[in-house]
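Quick notes on the structure that follows.
For this view, one protein chain was removed and the others were kept in their places.
Going by the order they are written in, the chains are A and B; count residues from 1 in each one.
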Amino acid sequence: MLLIACPHCGPRAQEEFSYERTTDSVVTTEAAPDAAMTALFTRENPRGVAEEIWRHTYGCRGWMVFRRDRISHAISDIRPLGPEPLA
Amino acid sequence: MNARDGSPVRFRFDGREYTGQAGDTLAAALIANGVALVARSFKYHRPRGIMAAGVEEPSALVTVGEGGRREPNTRATDVFLYEGLVAESQNRWPSLAFDLGAINGLLSPLIPAGFYYKTFFGPPKRWLRYEHFIRKAAGMGAPPTAADPDAYAHRAAFCDVLVVGAGPAGLAAAVSAAEAGRRVMLVEQDCRIGGALLREDVAIDGIAGHDWSARAAARIRALGGRILMRATATGYWDHNLVTVIERRAEPGAVPPVDQPAQVLWKVRAGEVILATGAIERPLAFSGNDRPGVMLAQAARTYARRYGVKPGRRAVIATAHDDGYRTAFALADAGVEVAAVLDSRDNPQGTLVAAARGRFAVHTGAVPLAAKRSGDRVGALVADLGGRQQTFAADLVAVSGGVTPVVHLHKQAGGELVWDAGMEAFLPGASRQANRSIGAAAGGHSLAAILAESWAAGGGPARNFAVTDPLGDAAAPQAAPPPGAVAPGKSFVDFQNDVTLADVDLAWREGYRSVEHLKRYTTLGMATDQGKTSNMAALSRLAQAQGVEIPAAGLTTFRPPYTPATLGAFAGGAVGDHAAPIRRLPLYDKHEALGAVWQPVGYWRRPRGYPRPGEALGEASLREARMVRSAVGLVDVSTLATFAVSGPDAALLLELVCATGVAKLAEGRGRYTFMLREDGFVMDDGTVWRTAPARYLLTSSTGGSDRMAQRLSYVRNVLRPDLRVSVANLQEHFAAIAVAGPRAADLLAELTGAPPPRHMSCDSGAIGGTAVTILAASYSGERAFEVYAPADAIGPVWDALFAGASARDGGAYGLDAMDALRVEKGHVVVGAEVDGRSTPADLALAGMVRKAGGFTGWQGLTRPALADPSGRRQLVGLESLDGPIPEGGMLVPAPGQEPQGHVTTAAPRVAQAGWIGLALVVDGASRHGDELLAWSPTRRQQTRVRLSASHFYDAEGARYRD
Partner (left out) sequence: MPKGRATVTDAVTITLAPAGPVHALELWDGAALAPLSALLGFALPPAGRTAGTAALRAIRAEPAVWLLDGPALDLAAITAALGDNGALTPVGGGLVRIGLAGPGWRAALMADGLFDAEDPAFGPGSTAATLIAHVGVRLIVTAADACEVLVAASYAPHLHHALERSAKMA
């Protein structure tokens, strides 16, 4: 089980988080149909580092993105996603 | 150095009562009582005794405990005596001493390695015949048939340093880390601190080894460290998570009141220090499995730690210095040492020199065969440099080198390096934050181990003064490969009965990879996972291949390190608490009305309220008719409910919902549904504008977590710029749906105001509680959903129930609700909305916003979704016979290709008969067709006619007052 350093809460157990998707499969409502379907169905699945979106669903409910090495599970470059942070 | 406190403990083995001493393992107590024959082997039913003194024991497996606490395959060396312990030998019939299965040993030429696989060839009947015989004859202990009566628990722990193993290395590291101010946790699988110090006659800084250990433990505790005894680190997972199983009750013992038998610790450590020691290797010779053949360190342990003599006359066969220590320990304990056989030609050093002065030391000497006397070894035939000699002995203490315990290091992803001197794999580079120390890292000099371990703990450098009357031993060495094997069985894997000959046979039959060898011979696949056998097999394989051992490869180290009780994994999640149960705010009211509860996810919801003598089906039909004729109340508190507030609230809702929201007037509501990004319908519900910039969104119970996640994703990831707030109010609100022709009248009376018209909302008060009233209908009748804070819903229910009762109404449950909605033709998430249906399939296409801009609009443009032909579409089903099987397939005739399936079935409410909803290929244009609703699994079939999905008030006249 991974230990994920939530940008808001610090290191927490993976069970508190939910995986959303990789950043290259984000589809906005403005995307053209072809681009949207490509992002959803024909995306990279690297044996190595991927940029992933996760949510601290059972913690602060905040969103984040980080790079995860899918071989070693090393996590790096973690940063929050969402509205401009408040104090 | 006998640590037993002398207090007697009574126990039974195979029905006979014995007395041991507190602190004994079962193995030590059996030895003390002169019991040598303890078990029968897995395949050949060979007599087996005690070979080791720790968890690596391959032979002495027994069943401990009774009833639901029976624990089969327990190592006699890994259970500590308690009053009343009951143990039984396994795999024997009719008795341990006279075992008919031992004939397998005579038949062994017929059951070689790979026997199972060989029986797979040829006619299947042959395997079936063999299987019956194999299952009966080969085996381990029987599992308990009664439920485990004990509690188990899971517990999290965090520390800076987790030290695994409380021998000298682990203790030094743990004290050092604690002195350095780090949060320390130390786990030890034994019931005593000290590890190897418990079997050695040494002093550290002038203090006897076992006392030094006790003082170290006290120091760790004084500094706030946590020490778990009888706790085995079983698994090493990602990001330095280590699972530790702590036994609070010995196998078969009754735990203390309110205490779990075992606790599964999930330890997240900043750093893990592995001080897991090393396991001694047996030697290969004919009859090396006989009772009385024992690992040399184990023999020493029994003599020193437990004060019992493992034999009367011993021969020590060793490949390195360490075996000599056993000669001294046994002699000191009063065991006659007949000879020390050293496989080296010219051993040197203080230890060897001291031994030569006291024992008959033979160099270049290797054992050939253990001869039996009864069930026990009686003599050892040895090759003394070309000359054979037979030594009378009832104990053969063997040491073929040591194998560092690298399991956890390897589980953590670490590399191994080959040490040619020790002929052992040592921990190499770690992938996680862990390091190995002591014997686990190949160390052998106690002074060096202590100094290095202290440094590993993070304390300032220091040295330890070690007093060892025998002096330092040379580095461990492995035994030379066995030459010509004497006739008879020479075991490699004692627990799975794999011999050297089996390894050789596998090689001859073409098994080159160690992974194949393992599976073909089952070597290393027993409950001990090859702790004493893997290196011997690898060595043999490498010898056959003509390569060094590292080139022969290594099998995977898998958790758990030692066998684990299934209850430990379940923890407290058993019985009623296997999963959380979510309780409705109105639980007590429903219970008082005699509700029959229906699991809905984690929730329990009233399925119906049968009266005395009334079947549930009858009750549900009565309840549904009550709604059609008068008024009914149903608890809809589980619905997902969200408050969406702010200037951009409508914008957010239109990103999530496929229907129009922006034009909704204040005080009005609409049915809505949401799509997945691939275009299929995800969920449905209603949206209400309760204030100029505030909306209430409801959606399905089962989809509530998914909807919360979707709303948050769209708001935070896709549109962080919006000025909008989404609050999940599923728990905050309780809700009661009030439905029926008298519902409006009831609401008017209780609120003192005209109720909102259909699809409008209003606020008011009922029973003194402020409520929000949404005029929505799911039943086909004029209906309202009354929302109030969950902690204030009680009086609202009471007022509504009293009013309903006065109008010939009452409560209704899920079954009645389902019958009503099927008759009205409403779809439900999970049945008709099954993740494969588009809005058009569900006849909802007219509500989809043509301009797009909502989640999933792109998916709808895909040809397979956009083209209606060939798609499964929503239809109604009218039964031409009896009840319609829910989930049944719709076929022209039994056995033909299905054209659709029954999504929901129910009795008609308003009249007699049965109806249903279904998804049928091109169903929208097939009204009037007849098909068969066929369920081979339920053995039901019913002729049905396809129809429109509305069976009741298609015009919606009943929504008007």
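One rule holds in what follows: a residue touches a chain if its C-beta (ideal position, glycine included) is under 8 Å from a C-beta of that chain, and two chains touch if they have at least 3 such contacts.
Given the structure is predicted, the values throughout are model-derived calculations rather than measurements.
Enquirer: Of B:W454, B:F733, B:Y812 or B:F854, which residue touches the hidden chain?
Expert: B:F733
Enquirer: Of B:H516, B:R723 or B:R836, which one is in contact with the hidden chain?
Expert: From the options B:H516, B:R723 or B:R836, the contact with the absent chain belongs to B:R723.
Enquirer: Which parts of chain A are in contact with the chain that was left out?
Expert: Interface with the chain not displayed, on the chain A side: 8-10, 12-13, 15-16, 58-62, 80, 82-87.
Enquirer: Taking the full complex into account, what residues of chain B touch the chain not shown?
Expert: For chain B, the residues touching the absent chain are 151, 153-158, 258-260, 263, 268, 571-573, 577, 579-585, 587-588, 603, 643, 645-647, 694, 723-725, 727, 729-734, 788-792.
By our rule, only the chains that are shown with their structure count from here on.
Enquirer: Roughly how many whole angstrom separate the Cα centroids of chain A and chain B?
Expert: Inter-chain centre distance comes to 27 Å.
Enquirer: Show me the residue ranges of chain B that touch chain A in the complex, using the header's touch definition.
Expert: 237-241, 268, 413, 431, 655, 677-678, 709, 712-713, 716-718, 720-721, 852-855, 857-859, 861-862
Enquirer: Over in the complex, which chain A residues touch chain B? Could you list them?
Expert: Of all residues in chain A, those touching chain B are 1-3, 13, 18, 20, 26-33, 36-37, 40, 53, 55, 57, 61-63, 72-73, 81-84.
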